[in-house]
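A single protein chain has been omitted from the complex, and every remaining protein chain is retained in its original position.
For chain A:
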């Protein structure tokens, strides 16, 4: 009985992340890859994602500094990579910003790129905090029997 309360909180938090449109089905897919031997697989992947994608973020930032002579091809290539990783962890909103950014690249819209990138960074940072809180709570609650799909 004592254990169910934290677990319900974890489930509620996860539900909330889905309700906010921050995560998609892929996140659940990842949870299904956890087992007794690898109980924190999703957390490991997310940690890896933030570590690995930070250099992409920096590269894009650097490329955007060219202001009036943006290399849209290069930006699109970088963003394609970033979008791929974001998609792999189920980061729904971040992924949507990536798609928007790539559209601006295609139409050569520098303003659009820069605005979208600012928004993307916000979503990226916000998601990180929320996932950190989620994983912390999940670890405290103890292992879940199975990945549960939010309603």
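Operating definition for what follows: a contact is a pair of C-beta atoms (placed from the backbone, for glycine too) under 8 Å apart; a residue touches a chain by one contact, two chains touch by 3 or more; residues count from 1.
Just so it is clear, contacts and distances are computed from a predicted model.
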Fill in the blank from the handout: Of "ER membrane protein complex subunit 1", "Guanine nucleotide-binding protein G(I)/G(S)/G(T) subunit beta-3-like", "Elongator complex protein 6" or "Response regulatory domain-containing protein", the UniProt protein name belonging to the chain not shown is "Response regulatory domain-containing protein"
Exercise for the section: Using the touch definition up top, pick the residue from A:81, A:109 or A:126 that touches the left-out chain. Expected result: A:81
Practice task
Pick out which of A:45, A:70, A:96 or A:131 touches the chain that's been left out of the picture.
Solution key: A:45
Problem - Absent chain, residues of chain A that touch it - result: 24-26, 29-30, 32-33, 35, 38, 41, 44-45, 48-49, 52-53, 80-81, 83-85, 87-90, 146-147
